[in-house]
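Here's the structure we're looking at; comments come further down.
Just one protein chain is left out here, and the rest sit where they should.
Here is subunit A:
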Amino acid sequence: MAYRPEPDRDSRPWWERIARREFAVQECASCGTPRFPPRAFCPLCRTEGCRWREVAPVGTVESWIVNHQPFVPGRLDPYLVVMVRLEAVSGCLVYGNWRSERPPEHGERVVGTFTEVTEDLTVLDWAPAAAGGVHGHPSGRTSLQ
């Protein structure tokens, strides 16, 4: 395990949905523009007010790293972090650990997969679209292998 996320007053509802294995983004109540991460204001029309919209966690691979340095105390195994361009929100990059035995490919289509890290913490990781995903990964490990 790495660090536990620290939800704030903007993000707590989002994390609660993730815990229920639901991927949602905010949608502006005025102009309908989706946004992520969770924030009070729409950056386009600058109004408050939004609704949650459940979206398919799909995107494409923008980049990735394979970490070797123990930046997280106690985590010594090489692990892969992927940067994904999220389909549901224009211009949005999100991160996660990579859930496949093979490395990602540039531009490949990926799907989110929920990982139960501990009993009270679930995070969203990413896997090749062809492999399915979405319904969750049985392992509690967050590293590549």
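The criterion applied here is as follows: contacts are C-beta pairs under 8 Å (C-beta built on N, C-alpha and C of every residue); 3 or more make two chains touch, one makes a residue touch a chain; residues count from 1.
Methods note: contacts and distances are computed from a predicted model.
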item	value
Chain excluded from display, named as in UniProt, from "Tryptophan synthase beta chain", "Acetyl-CoA acetyltransferase", "ABC transporter permease subunit" or "Succinate dehydrogenase flavoprotein subunit"	"Acetyl-CoA acetyltransferase"
Of A:Cys28, A:Cys50, A:Val81 or A:Ala127, the one touching the omitted chain in the full complex	A:Val81
Sole residue of A:Cys31, A:Ile65 or A:Ala130 that reaches the chain not shown, by the stated touch rule	A:Ile65
Residues from subunit A at the interface with the omitted partner, ascending	2-8, 10-11, 15, 35-37, 39, 43-44, 62-73, 75, 78-79, 81, 83, 85, 89, 91-97, 106, 117, 121, 123, 125, 142-143
